[in-house]
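Please read through the structure below; I'll follow up with questions.
Moving on to subunit A:
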Amino acid sequence: MTEILRLENVSKAFGGIRAVNDVSFTLSEGEIVGLIGPNGAGKTTLVNLITGVHKLTGGKVIFAGQDVSRQKPFQAARRGLARTFQIVQPFPAMTVLENVAAGSLFGGGHAAMGAALDAARQELDFVGLGPVADTPAALLSLPNRKRLELAKSLAMKPKVLLLDEVNAGLNAAEIDGALDLIRKIAARGITIVIIEHLMKVVLSVSQRILVLHHGELIAQGDPTAVVNDPRVIEAYLGAKFAARFGTAASTSQGATSHV
Partner candidate 1 sequence: MDLLQILVNGIVLGALYACIAVGFSLVWGVLNVINMLHGSFIILGGYLTFFAWFHLGVDPILALPAVALLLYALGYALQYLFINKVVTSPVLTTLTLTFGLDMILYNLMTVYFTATPRRVTLDMGSADILGVVMPMDRVLGMGLAFFLTGLLYLVMRGSTIGRAIVAVRMDRQAAALMGIRVNNIYAITFGIGALMAGAAGAVFAMVFPVTTNLTGTFLGKAFVICVIGGLGSVPGALVGGIALGVIESFAGFLIGPQHAITLGFVLMLVLLVVKPTGLIGVKGYE
Partner candidate 2 sequence: MPTLSRPLRYAALAGWFALLAVTPFIADNYTVRVAITVAMYSALALSWNFIGGFAGYPSFSTAAFFGLGCYVGALSQRHGVPLVLAWLLATLFVTAFAAALGTIILRLKGHYFAIGSIAIVEVVRLVISSWGSLTGGGDGLNVPLLSGGPDRVASTVLYVMLGIMLLAFIATLLVDRSRLGFGLRCINQNEDAADMVGIDTTRYKILGYALSALFCGTVGAVYASWVGYIDPTDSFSILLTVKVPVMVLLGGAGTVFGPIVGAGLFVLLEEFFWANFLEWNRAILGGIIVFLIFFLPSGILKLDYRRLFRRKSPADRVEAA
């Protein structure tokens, strides 16, 4: 598989706090990768570093063979590095269709006005928001807003899609719907990074897992191997509990049952 995104020793310090420390990994085209870690592990900061929201204090981000460490967010979007936000960020007074058209108009596709609207309609049908296309975005329910974020990002014709907690605030049925959608997106050949702190959600769709803890990448690899990694269990459950848990944790149930 061809490499699409590579991080080399990426670090970020806010004042004295090292939010992300020396993180390196590679993503291949078409992969679904889960990025997990407890709250405050630096997941969102990492996404911000990849998309140019924050400046790197050290290291490099290579996207499709090009060093993009110093890019601005809009450049990331045009290159095909799209993201969704933990807290949804619609254009509230615009219609759902216009929101998505903004993605096709300015994102990687850079379509003309008419083409942008057509592309936006397709993406809305894809995520199942076709019927509410002309509703102002502010009036959507939370699950629909999350779908809108997805449609907007998809309209940008991304090569890599970073999904920051798309499932936060959703109930079990809604999460299943969202996961189906993620699989459908992956089937289009888009590389997906799912950022989550709920392990269960990630495990069921990811081919590979990256675990971030205190800003450092403490484990990566295939899902079953990662959940059995003692360092991961310790990060999630604390050292004392992990020790008491002992060998029981080596069955994969142990790591998932707490969620």
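Basis for inclusion: all candidates are chains of the complex that A comes from, given by their letters.
Everything that follows uses one rule, which is that a residue touches a chain if its C-beta (ideal position, glycine included) is under 8 Å from a C-beta of that chain, and two chains touch if they have at least 3 such contacts; residues count from 1.
What you are looking at is a predicted structure, and each value in this text was computed from that prediction instead of being measured.
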The one of 1 or 2 that touches subunit A in this complex is candidate 2
Can you check the complex and tell me which residues of subunit A touch candidate 2?
51, 72-74, 77-78, 83, 85, 89-94, 98, 101-103, 105-108, 110, 113, 136, 138-139, 152, 156
